[in-house]
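The structure under discussion is supplied below as structure tokens; questions concerning it will follow.
With one protein chain removed, the remaining protein chains of the complex are shown where they sit.
The letters A and B name the chains in turn, as written, and every chain counts its residues from 1.
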Amino acid sequence: MNLSSQTITELKEGLKKGSFRTADILASLKTRYESVEEKVRSFARAPFFQEREFRPSGCLEGIPIVIKDNICSEGDLTECCSKVLSGFVSPYNATVVEHLREAGALIMGKANMDEFAFGSSCETSCFYPTRNPWDTSRVPGGSSGGSAACVAADEAVASLGSDTGGSIRQPAALCGVVGMKPTYGRVSRYGLIAFASSLDQIGPLTKDVRDNALLLSVIAGFDKRDSTSAPLPVPDYGKEMEADIRGMKIGIPREYFVEGLDPEVRSCLAEARARLESLGVTFGEVNLPHTPYAVSVYYIVATAEASSNLARFDGVQYGLRATPASSLEPPLIAMYKETRDKGFGAEAKRRMILGTYVLSSGYYDAYYLRASKARRLIKEDFDSVFKEYDLILTPTSPTPAFKLGEKTEDPLSMYLSDIYTISANLAGVPALSLPCGFTKAGLPVGMQVIGPSFGESDIYRLAYQYEQKTPWHKMKPQL
Amino acid sequence: MTYEPVIGLEVHVQLKTATKAFCGCANLFGSKENSHTCPVCLGLPGALPVFNEKALKSGVKVALALNCAVRTFTKFDRKNYYYPDLPKNFQISQYDVPFAQTGSLEIQAREGRRLVKIKRVHLEEDAGKLIHAEDGPYSLVDYNRAGTPLLEIVTEPDLFSPQEAYDYLTDLKLILQYLDVSDCDMEKGTLRCDANVSLRPAASQTLGTKTELKNMNSFKAVKMALDYEIRRQADVLAEGGRILQETLLWDEKKQATHSMRSKEEAHDYRYFPEPDLPPFVMTTSEIEEIRKELPELPEEKRRRFTRDFGLSRKDSETLTASVRLADFFEACVNLSAEPKKTANWLIGPVSFQMNSRNQDITQLRLSPSALMELIDLAETGKISQLAAKDVLQEMLETGEKPSRIVEEKNLGQVSDSSVLKTVIEQVLAAHQKSVADYQSGKENALMFLVGQVMRASGGKANPKTARQLLIERLKP
Partner (left out) sequence: MTISRNDVHYIAHLARLGLTEEEVSHFQVQLEGILRYVDKLKELDISNVEPMAHALDLKNVFRKDEITPSLDPRALMKIAPASQGQFYKVPKVIE
């Protein structure tokens, strides 16, 4: 029985009926892994196909879940796909992992990612790049490229990723799966190895909207170990998404439909809009006037935070320690530098240099402070649109999946591939990407639904109703 | 040219909370290395800080006791620098919005009592401890202390002699002990002090170039280091040299400072708001609530002791130099002890016992009521003052009640003139010369004879009665 392509919902049904057991799911996934992993390389390292212990109750009972390599699970290697963390076995569990375990899920393995989530193509992993299951000469997007690719390639039922500037949504769009970046504070960050603390959120990547809503319901909620987690109850998203969408008001931001947007992506969006209009949704053009500044704000704020967050990887307590054969510097400083030089890849170094620079003496006001102020303007753009509109609809990525190596030498062009996704992180609002068509070359296109803070239910509602009327989520790559 | 030193002090105080500042690990000194650590205080990847409410409350208490303006809005920042005792290579601290600022502390200066201006008080986390191995090219790290809540109290450059610095530290420590927020033990490192010092021509308002002194492990060392550094700077200036702005380490063994060149790289700490901790907002009324909880502070207590109990300023200062001693004194007075006499006893014989045993008042086997009983026995003449001291000694050894000791050891004072007269005859017979001296007008000889009667009676004779009887007996 091939179970690897089934959704959580379908698998739950089968498990409940007794048609198969968790071991059968794992066996199917193993078979699939063995046949396609060589081409896709979704995983950071070989997953566990043996049945690990799981709690015999809860809404994910017996369902294997893949998590990104930056989410700590006790006793497992958690390396952020970076040499600097090589051999780091986490001595504790992330809160989301505890939630998954309480719900009966099994942590099946860790997905490949851009090193420390620095990237939009999954090419900066210290292991190997992940490839797009729809065209293995292309990237899966990033940084949660492995989390998206494993779901798209049916190597996993569902996965968790993390999103700092689009790292769940962009790969979800490029791989044709559903990816949600929840409201900042909705999901605990405890145990998520931080990239940029004020922007990071963990979220689910799934084969359809229903699975996504289910998985978010499990991982969301207040956590007393995360001071930035919201003390709010978690709705039953799966239930709330079934409500009618007639009469919903959707804003289309002018600034997102400009030069640089691929014509095929543009037309997919237009079709999606028409489809939604036929479901009784109304549209209006809106302005998010500070959008052109978002990439700048993002690369200042995110790298500044990252430069500080990554300072701890110094060879003292865990991970890599490298000692130079000889050095003119004092031995400790020489060890720090050698460890960090050998441990970090080029993109990580680039971001730490940028982040250190914008915080350094004499430049703080010109860069970090200015960016923090502009960030507020970006947030206020959203606040004013959401006074009149329920949701915002945009493309997720300006282009479909690009070729491996196409942007690696030009960091700025890589940064610009996040142009539509980073504003949601800066504003803290939730945003979801779901498939809305394919290019002529057969590459998936994603659309992004952005909601006001804690408006995940409305996002799921729109996405679910749209998905019900479209075939995109049923399409499978040929591998 | 004569120069005047200008000194500023930066005091770090570990707060006595049950747990660390941002995690639930025990805040304990002296445990086995790295046994009080968790993902948060080790800065393991993915761990996040959550602030200890007690730490803020203790901090606010200190700030209010130092007459600071407490901010209604405060936040944490990250101070970024690499050092192996700092697990995250940044310290959670406060930069541009310290939770309190512009306060003062009243000290006893040469020209009388005056206010020392306090610039700011902020909260931060402590670092771990480094041990430099003697036997190899490495250092060892213990993170038990990492994440302990630390209060940084910074004065303005408003102290003008090493003695003033010493007095400020003594008074500050006393206030912190009254607030019961810290052990303030410099040897354990729960209180640490760095000093800035510069010289300026007398009467000038412009500050000279300052140096920073570190590594002093007692208040006395702070004073010595400042004395040394002021002399050093004066010598440099006298020779026409310039003072370099630098950090100097005090070497206790050599009694000298030396330059700390290796740490002298640019201090570019790249402060920015701590993204993992939302800000803290207190209302004025919440701050006032905490103010109401403040205990009586040393200076208020001194004034009250002088005013209400008629004690001298000096006695009040001595009694309040330890909150425990002051509390003991008040407990006695509340049991309607006579304040002045009680103070004398506490400052005299009881303090003598504390010093010789190296114990504080709560560690002695002495209750306020027992002390009162003892004072009563002495004051009513039931035992002599001399015997009373022996009784006190015995009380502390055995924990017995004074009356019981007097009875057992037969220390009751003898006022019976028939008994005393026999003793007096013996004394007079043995000290004929003194008798002659007295009779020829040397009053001092009487004192000697009284003393001899006391001695012959084993300390039990009532000195007043003995004196009276002697005068009568020796009347010409």
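As a convention for this text, a residue touches a chain if its C-beta (ideal position, glycine included) is under 8 Å from a C-beta of that chain, and two chains touch if they have at least 3 such contacts.
Keep in mind that what you see is a predicted model, and the values were worked out from it rather than measured.
The residue from A:Arg21, A:Lys224, A:Arg266 or A:Lys403 that touches the chain not shown here is A:Lys224. Of the candidate positions A:Lys30, A:Arg350 or A:Lys476, contact with the unshown chain belongs to A:Arg350.
Residue-wise, the contact with the chain that is not shown comes from B:Tyr82, picked out of B:Phe29, B:Tyr82 or B:Phe448.
Between the chain not shown and the residues B:Lys173, B:Arg270 or B:Lys460, the one that touches is B:Arg270. Touching residues on chain A toward the chain that is not drawn are 87-89, 91-92, 183-185, 198-199, 224, 227-228, 230, 290, 292-293, 295-297, 299-300, 307, 311, 314-321, 323-324, 330-338, 340-341, 344, 346, 349-350, 352-354, 356-357, 360, 367, 369-377, 379, 411-412, 415, 425-428, 453. Where chain B meets the chain that is not shown, the touching residues are 17-19, 23-26, 32-39, 42, 50-56, 75, 82-84, 130-133, 136-143, 249, 260, 262-263, 266, 268, 270, 272-273, 275, 277-281.
Please note the rule applied: only the chains that are shown with their structure count from here on.
By the touch criterion stated above, chain B contacts chain A in their complex at residues 39, 42-51, 78, 80, 82, 84, 87-90, 137, 139, 141, 262, 266, 268, 270-273, 275-278. Those residues of chain A that touch chain B in the complex are listed here as 70-72, 78, 80, 85, 88, 90-92, 94, 189-194, 196-198, 224-228, 304-305, 307-308, 311-314, 316-318, 330-333, 336, 356, 359-361, 364, 368, 372.
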